[in-house]
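Only one protein chain is missing from this complex, and each of the others stays in its spot.
Per-chain numbering from 1; labels A and B assigned in written order.
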Amino acid sequence: MDLIYDILREAIAPTTAAFALAAIGLNFHFGLTGLLNMGQAGFMLLGMYGYAITVREGGPIWLGVIVAIACAAVFGLILGWPTLKLRGDYLAIVTIAAAEMIRYLGRSQNLNDLTGASTGIRGNDFKGSFEMLSPFPDSQVTFLVWTFHGTRSTSWWLLVVGWTLVALMLLMYWRLSKSPWGRVLKGIREDEDAVRSLGKNVYSYKMQALVIGGVIGALAGIIWALGASVQPDSMGRPTTFWIWTLLLLGGAATIFGPVLGSILFWGSLVAVKGLASLLIPETLLNTQELEPFSLTLVGITLMCLVIFRPQGILGDKKELAFND
Amino acid sequence: MTDDVFASVPQEPGAPKPDPIVVADNVHRHFGGLTAVDVKHFEVQRGAITALIGPNGAGKSTFFNLLTGFDKPQTGDWLFNGHSLKGVSPAKVARAGKVRTFQLTKALSRMTVLENMRLGASDQSGENFFVAFAKPLWKDREEEITAKAHVLLKRFKLYEKKDDYAGTLSGGQRKLLEMARALMSDPEMVMLDEPMAGVNPALTESLLDHIVQLKQEGVTVLFVEHDMHMVRRISDWVVVMAEGRIIAEGPPHTVMQNTEVQEAYLGAHMDTDLSEEGS
Partner (left out) sequence: MTKRIDRRAIVRALIVFVVAALAVFAVSTIGSTAMADTPDAATAVAQTSAIHADAETTEAEVTVDDTAADAPGTNRIAQNVFNGLVFGLLLALASVGLSLIYGTTGLSNFAHGEQVSLGAMLAYFFATQQPVSLPLLPWEFVIGWPLWLAAIAAIVVAGGTGWLQDRFLWSKLRKRGVKMVQQMIVSIGLSLALLNLLQWWIGPDRLRVSIAIEERRQVGPIQLGDTTAVSIAISIAVLLAVAYFLLRTRLGRATRAVSDNPALAAASGIKVDAIIRLVWIMAASLAALGGILMALYDSGTKFDVGAKLLLLMFAAVTLGGLGQPFGALVGSLVIGVVVETSTLWLGPDLKYATALAILILVLLVRPQGILGRAERVG
């Protein structure tokens, strides 16, 4: 049963962890605060560039991470400074445009020396120092049903780091969302003006949420890059839309929603592709068409989710039952 | 209910009060060609209950928005406790001790009633991002806040509902919740925009008592109300607005006899559907 193995493998892969992280970040934006950030992929891309370029130029890992975080934080501040006063759908358009600008700048020939333009940065240029830290053997390792390489690229080492990071961020989300700080954000999600009338500085809270979520997005970018390479075009609009889909699938404003959503999303993508290639004959759907076919289903899933089950799998039906 | 402090106050628009907590001058707000608020001078007596009345569209809610920083006038200045609040953000106005409620209630639907109440409290250091991580730092204050919320909820007959989502409350209950929430921060002055609209008659009595009790606790109350019966019951002083201007002031029993007030009401009533009031 190769298919089941493939699904299980995808369920814990570094990509899945990266997307879970990005979705946790988005959960701070949308789930807690109600901010329509449609540029999460831009934060991820900044994180990748920040880390990969620093490490490529000989910087240590910790500096790379700090640079990535700083890039995302500064981007969040610059983006939020003028936009957080805008109406929700305007914010969506501005964030999407800003994220696309990051991508266009990154792939621009003018910045070739820095970002490698549209080819991006090869994995070998920045993965070395991270893989050197690996405590795992430099060979294939099998644990339970899974076989991964010990240290290279999609490795046990990256898995452990990635999922540990996910766990830490979940812990942080849990702590913060249950704190008075999180309460203010939830209030803003429900009605900004009410929260203002209670003496809270709404603008500052929105900014904090935007930056926190964006920084988590940047960490997600690092994990992604360590499992693959830095590719500006892999962080386009579709990536943001996938993150939205999996967040809404798992359940926005829930603690485990992003993780469950990510696992289900990537697992079922593999499942759909596998089943389709098993069940639909090659003449009707060739291998080249599998990818767009399954992504078409992703789009339809997103639509159905929003229409029929906006609270997602883990969300509380009651919470969204009333429309006022 | 006649209060001595108002004995010496002349019954005319913009009358000076012995101990004003709010003083506004030349506040002017227009939307395009429409003048919504044009107040020459306005004072609110500290520790008293002042009613702001006027026909629909008189500019009462807009004036509330201006005084609390939710809207910006074209000209004008206004003081609270002697400090100018011109250009001050709504949040700072609230923190200065002047808290308001809204005509169209703003219950935070997907939060429980109790969480709504807790959000109203001030001085919760856990609302700071970094402090929020360390529960021991804010746990004690949270308990105090919760205890206070319970007291207020009991007073406003919402205690049984405390764990329900605010979105499930009825329109009248939301009004109550909003008022209770405004009281969580111990404000010096509350501004209530039609607090009684939609509240069932049995409850309005106790609501009126709450407002009177607030006054006894030293809180200044400014409220908008259409029901003249309520206005007469509790207010110490009535200010009448029409077409953006203050046209009359006086004690509740005499102010309605003013011919200008009657004209304003009659004139407005001809093209206003009264049945929609208080919805």
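Definition applied: a residue touches a chain if its C-beta (ideal position, glycine included) is under 8 Å from a C-beta of that chain, and two chains touch if they have at least 3 such contacts.
It should be emphasised that the depicted structure is a prediction, and the values quoted were computed from it without experimental measurement.
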Residue touching the undisplayed chain, where the options are A:Ile4, A:Leu111, A:Leu171 or A:Leu278: A:Leu111
Candidate in contact with the missing chain, chosen from A:Ala92, A:Met207 or A:Val272: A:Ala92
Sites on subunit A contacted by the missing partner chain, in the whole complex: 36, 38, 78, 81-83, 85-90, 92-94, 96-98, 100-101, 104-105, 107-114, 118, 193, 233, 237-238, 241, 244-245, 248, 280, 283-285, 288-289, 291-293, 295-307, 310, 323
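The working rule: only the chains that are shown with their structure count from here on.
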Subunit B partner contacts - residues on subunit A that touch it in the complex: 172, 175-176, 179-184, 186-187, 189-191, 193-202, 208, 212, 318-322, 324
Subunit A partner contacts - residues on subunit B that touch it in the complex: 68, 70, 89-92, 94-95, 99-102, 106-111, 115, 118-120, 122, 124, 126-129, 131-133, 135, 138, 142, 165, 167-168, 178, 181-182, 184-185
